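One protein chain is absent from this view; the other protein chains keep their places.
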Amino acid sequence: MFKRPKRCVVTLLCLVLCLTLGISAALAAEQAKTVKLGWIGSLTGDQAVWGQCELNTVKMLAEELNDAGGLLGAKIEVIGYDTRGDAMEAVNCVRRLTGQDKVVCIIGPNASGQAIPISSILEEMKVPDIATVATNPKVTVVDGKTKPFNFRVCFIDPYQGAVAAGFAFDVLGLRKAAVLYDVADDYSQGLTEFFVKTFTEKGGTVVAKEAFKFGDTDFRPQLSKIKAANPDLIFMPYFFKEVALSSNQARELGIKCTLMGGDGWPSEVLIEMAKEAIEGSYVVNHLDFDDPDVMDFKARYIKKYNRQVELNGFLAHDAFLMFVDAVKRANSFDPVAIKNALETTNVKGITGTIRIDKDTHNPEGKEAAIIKIVDGNYIFQQKYAP
Amino acid sequence: MTQFLQQMINGLSIGSVYALMAVGYSLVYSIMNFSNFAHGGVIMLGAYFGFYFLAVFKWPFAFAFFGAALGSTVLAVLLERVAYKPLRMRNAPFLYFIISAMGASILIENFVIATIGPTFKTYPQVLSREPFQIAALFIGRLDTMIFITSAVCLALLVYFIDFTKVGKAIRATAFNARVSALMGINTDMIIILVFAVGGFLAGVAGVLFGMKYTVYPQIGAVTIKSFIAAVFGGLGSLPGAVIGSVILGLLETLISGYFSSQFRDLISFSLLIIILVLRPIGLMGKPSEEKA
Amino acid sequence: MDILAISDLTKTFGGLTAVENVSFRVQEGSISGLIGPNGAGKTTIFNLITGIYKVTRGEITFGGHSIHDLEPHAIANMGITRTFQNIRLFKRLSVYSNILTACHGNASYSVVDSVLKSRRFRTEEKRLREDAVSLMEILGLAEWQNHIAHSLPYGLQRRLEIARALAVKPKLLLLDEPAAGMNPDETQQLMHHICRIRDEFSCTVFVIEHRMDLIMGICENIVVLNFGKKLTEGPPEEIQSDPQVIEAYLGKEARISA
Partner (left out) sequence: MDWFYVKGILILSGINLMAVLGLSLLTGFTGLFSFGHAGFMAIGAYAAAFIGVNLGLPLIVSLLAGGLVAGIISLFIGRLTLKLKGDYFCIATLGFGEAIRLVLDNVQVFGGARGWPGIPIRIDLWNVVLINLAGIAFMISLVNSRHGRNMIAIREEELAAKTIGIDTFKYKMISLFTSAVYAGIAGGLVGYYTGFLQPKMFGMTKSTELTIIVIFGGIGSVSGSVLGALLLTALPELLRAFALWRLVAYGVAVIFIMISRPEGLMGGKEITFKGILRAIGFGHKHSKAREV
């Protein structure tokens, strides 16, 4: 069939190359009167659940905005690239978005590991980025220096860890905590560190601190050890798949204490997978799911995609809001003007009021919502700030 | 003491899941002499088959279970036809088989992400989550079922390989494919058969895995552990795969239970490497001095 | 003068004894043969001499040095090399590369030399290439030099394997069934080559062969093995008429009818 395989391969590759070039050229010609908004994040790999939801959200909001007449008279076109959860890919995506696609602003990525390395590219090309759930403090500030083009819409690890510890100690009155965390995950390590710090500072004791590694599905060895330490509370700062598995296994082992988690928890899938196990647990969240604005957005999303909204969707929603607000105030699509406007953001999003601090580029004073799981529903308890 | 016994139970149940997966690797290895890295992908698809049959088509459990096993049987054979047979025909070195297998596993995983989506799927509850309780020990119902299913599957497999005519042909081919072919054994059929059996086991493992944990496109990554267990037990040896898996399961459990869960994998890997250095063919591998 | 002395050599695999208490000597500069029915342990002895198998019991000395604890490559560097029953060439390399690779022992430049292309690298590499070319010429492989090893006809592959072994400049060359699969013409040629090799390279040749015409034609001394034990040893004429040997090869009945 292939008498000259080498030539075949080369021809094939050339074809692909030409095709891609052609398509991008054609697209560029067609969309002369639109403004491009970039998105990056994981569409494949183990973070794909969150990434796909973010991109869907941003695309939906852009469509709605365009149908309503666009932004400053221009249509918004969303260009989303997959990072596979890989830092180097993220750098490539941003190079492509800023260099070739000439986007005015980027939303994402959904992890600190990708948000940190892209900052030098952003600075070089002078395009701002609004990270969705990159919660590591160093995304925006490194060694006391604020990165000029990095922003975020979520609160940071120290804050979330402190909220969880404070709420457990002060409100729930629990004194003995155990932590199970994912040693290979930056988010999980961050929350653990600050939870332990705050909890012990307040006078509580951390009776067990056990780790697992991303990809593990069985946590019973660690849980058996935790059980022997007899804690009042297990803090589980990781994502809902592992939460579902570990909480089920904890109950299987006869552990009856309260479970608590961070913003990696909220998902319909968690309820589906571990309804009984997580009954009565507390979650530190960005928002109250019963808020009418949230309900409205959720309904629109489900109608369009026939899928549940993951937490990242809400943050992507607010990141988009921040972008629109900044463009309006800057009255321009110039990336630097948008960046300057972002620094003085003060909008009400569905995850609370977002007031960007000029010195940290973080949303300051954003209260966390404490949510309790009752009868398989996420029930809002109170706003809480440590 | 209670905690120790509980940890042993935990270890056994983790080990029996590894064992079901590891046997598939070992079986294929014994015939083809390469590690079929796409096995994890087949397990994953088996889990999805089970999920769809049970949760979407609402088949009765037994049907869904066998349906999934058959589905992955077909898939494993298809995989062999497409990705390995052309290499086999050319006597390609084992490196190419491994790369082809890697390509296949990338393909399968991302195909699932692109079509079904990356979200985790949950099996409907077939067995109650309420554990058996003996004194202060808790034994999950599902664990018991997995343990029994693994034992039955492996016993059947051993019977099949050791006591049937076809099994004999498989062993002969594993021992020396060329001579077996000369003796009138249709090695091509044997290879199909081995992949089919491996696929069937993968399907069983997938469904059980899905029931116990959940279904998602990256299950393949978990199977690396079972591959390690197979190597540890001695590649190509079925009892080795089972023993290796159980030991790995117990080892992991005891290390995280009594030593350090942070460094669990580091310690268990180091132990495995030490054992391999002392016994380079794994626990049950056949000792062989290279023929000249 | 004996170049190789084997005494009370035993090798067991698990419970199976492949070679049992075998002793014999090979004289320097001779062409000697090792014969015996299939499964008699001939190749095992070669594997023991070249260090591929570890000796269970007994001793092997080469030029007065005990070698049975050495690694195969160390034994090769002392001057023993071999060919294999089932040819083991560097299959995907050319004839020239096969030989050139084997010449490596005659150079001593380091990795750094090769990267810096030092004078030492250049002179030694040149010498290696000349060695390889002259070997190809001697063994009549020059016209095949750019052919890939596994594409050569069978006889030439055997010859190439011998050429590769000679590149090591051995004192003792072990040939494992060099004539297997050859027609009488090729066998004749091979016998001629073996004699020439012994003379021109002044090495000792020790050969396993089933083809009696070859063994009887060129060997000065023959060792006969049966079931892992040494049956007898002696010059060709003696071996030819030894009833034990005939029995071992043809069975008891043949002896009676003879």
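Order of writing sets the labels: A, B and C. Residues in every chain begin at 1.
The working rule: contacts are C-beta pairs under 8 Å (C-beta built on N, C-alpha and C of every residue); 3 or more make two chains touch, one makes a residue touch a chain.
Predicted, not measured: the structure shown is a model, and the values here were computed from it.
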*Taking the complete complex into account, tell me which visible chains touch the one left out.*
A, B, C
_Selected from C:L100, C:L156, C:L175 or C:A248 as touching the chain missing from the view_ = C:L100
*For the full complex, which residue in A:S112, A:T132, A:T345 or A:N362 touches the chain that was left out?*
A:S112
*Of the listed residues B:Q3, B:N110, B:T144 or B:T187, which contacts the missing chain in the full complex?*
B:N110
*Hidden partner interface residues of chain C, rising order*: 50-52, 71-74, 76-77, 81-82, 84, 88-94, 97, 100-105, 107, 109, 111, 113-115, 117, 121, 125, 128, 146, 148, 164-165, 167-168
*Considering the entire assembly, which residues of chain A contact the chain that has been omitted?*
2, 5-6, 9, 13, 16-17, 20-21, 23-24, 43-44, 80-82, 84-88, 91-92, 95-96, 98-100, 112-113, 116-117, 119-121, 125, 136, 138, 142-143, 182-186, 188-190, 213
*asked:* Just checking the interface: what residues of chain B touch the absent partner chain?
replied: 29, 34-35, 82-83, 86-87, 90, 92, 94-96, 98-100, 102-111, 113-114, 224, 227-228, 231-232, 235, 262-263, 265-266, 269-270, 272-273, 276-277, 280-282, 290, 292
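The working rule: only the chains that are shown with their structure count from here on.
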*Grab the C-alpha centre of each chain and report whichever is closest to the global C-alpha centre.*
B
*Whole-Å separation of chain centres (CA-atom averages), chain A against chain B*: 35
*Provide the residue numbers of chain B that touch chain A in the complex, in ascending order.*
3, 6-7, 10-11, 13-14, 17, 110, 113, 117-120, 122, 129, 131, 133, 136, 138, 140, 209, 212-214, 216-218, 221-222, 252-254, 256-257, 261-262, 264-265
*Touching residues on chain A, where the partner in the complex is chain B*: 44-46, 48-49, 52, 183, 210-213, 215, 217-218, 220-222, 224-225, 227-228, 241, 244-245, 248, 251-254, 269, 272-273, 276-277, 307
